[in-house]
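Only one protein chain is missing; all other protein chains are in place.
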Amino acid sequence: MNGWLLAAAVVLAGGVGATLWGVATGPLRRRVVAQNLSSALACPILLLLSQGYDRPSYVDLALVLALLGPVGTLVFARLLADELAGDPPRAWGATWAAAGVGAGVVLALCAATAPGRATVKLLLTGALLIGGNVVASRALAGGFRGVRRG
Amino acid sequence: MSPRLRLWLVCAAGSGLAALLVAACLDLPGFGGDRHPYGDRAVDASLARRTANTVASVNFDQRAFDTLGEMSILFAAVLGCVVLLRQTRDEHRARPEPAHVDRPVRRYTLLVLPVALLTGLYVIAHGQLSPGGGFQGGVVAATSLHLLYVGADYRALERVRPIGVYEVGDALSASAYVVTGCAGVLAGTAFLANTLLPYGTFNTLSSGGTVPLLNAAIGMEVACAVVVLLARFLDQAVEIEEVRSL
């Protein structure tokens, strides 16, 4: 077992385990935040696995998750806007912490791979991941105020 | 059927299924062993046809007929949804109100939409090389269009989604799969046999014979089917209302 896989196991057990606890218990506002964080943490895990198994093509999974994970959170934010309007969830500390994990993993992988198309793909994945999750967090914190029905 | 009888039926069927599963598990080879008789043959066959992704070779070459069945299941399921979720006589349409979305969220969705669409097409086109293929890419591409509903409003989505075109596209791509299969028969081999095209150079976009063609057909079919399916759900959730009986 190499260091990449060990790091993936640690983030999986600690990070995703914690978000699973968050999504299983507590009020709705905490659960949507936990769902957003779970996709923000799973994406770096997939990147670490791709590096750990030495399979560059596995990066496609992380790319698709970085694109669709925030879209899923936006779906929740949009269709649950009424339920969340009274007491919008704000979890900027956790969001930036997850973004930090993502940025760290992407930079570490960029340093480990030879510069080229793979680096561009990694940077694109990282940008989509961090941007998407910050925007999704903002959407949860009241980005869909004006949506009542429709 | 009384609840008690139903419970007995569930218990009997469940214990039968459990017995069969346990019997099957006892006969399985050990986890992570080094003997893979089927895997070795599948990898050999896919390498002989210069398809880098063995899963794509199994799905669209060695077991292409099974994929035809799976595609028909999706087609029939979407057809069933379209029939079930149509507007009935006692329902009417209400215009959805425009939604006001925060500017960063709106900008993000408009920025990500083309990227997601392109990623979907990339996943379809690289089906024979890397993980993914028609199904995965088709779902990503179809989801990307619905960013317009999430980030803007329903009317914006309706403008880029003439539903009739997608219904026709669904049927056309499903028949394209069958036609590609029949071309094999006309060429003198068998239905869906991968003998039509040259196998190309290993690990390039034009490799694997008919695998990329079938991938493209499945990708278009899945994308159109998901768009049509979501259109019916959105219609019901946003537009169609019951007429109140007075």
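General observations
We call the chains A and B, going by the order they appear; numbering starts again at 1 in every chain.
Assume a contact is a pair of C-beta atoms (placed from the backbone, for glycine too) under 8 Å apart; a residue touches a chain by one contact, two chains touch by 3 or more.
The criterion applied here is as follows: contacts and distances are computed from a predicted model.
According to UniProt, the chain absent from the figure is "MrpA C-terminal/MbhD domain-containing protein", selected among "Fe-S cluster assembly ATPase SufC", "MrpA C-terminal/MbhD domain-containing protein", "Inner-membrane translocator" or "GMC family oxidoreductase". Think of the hidden chain as still there; on chain A it touches residues 1, 5, 8-9, 12-13, 16-17, 19-20, 23-24, 28, 31-32, 34-35, 38-39, 42, 45-46, 49, 53, 55, 57-58, 60-61, 64-65, 68-69, 71-72, 75-76, 79-80, 83, 149.
One chain is missing from the display, and on chain B it is touched by residues 53, 55-56, 123, 131-133, 135-137, 139-140, 142-143, 146, 226, 229-230, 233-234, 236-237, 241-242, 244-245.
Convention: only the chains that are shown with their structure count from here on.
Between chain A and chain B the centroid-to-centroid distance comes to 25 Å (mean Cα coordinates, whole Å).
In the complex of the two chains, the chain A residues touching chain B come out as 57-58, 60-61, 63-64, 67-68, 70-71, 74-75, 78, 128, 131-132, 135, 138-139, 142-150. Interface residues of chain B facing chain A in the complex, by the touch rule stated above, are 96-102, 104-105, 108-109, 112, 115-116, 119, 123, 126, 129-132, 136, 140, 143-144, 147, 150-151, 153-154, 238.
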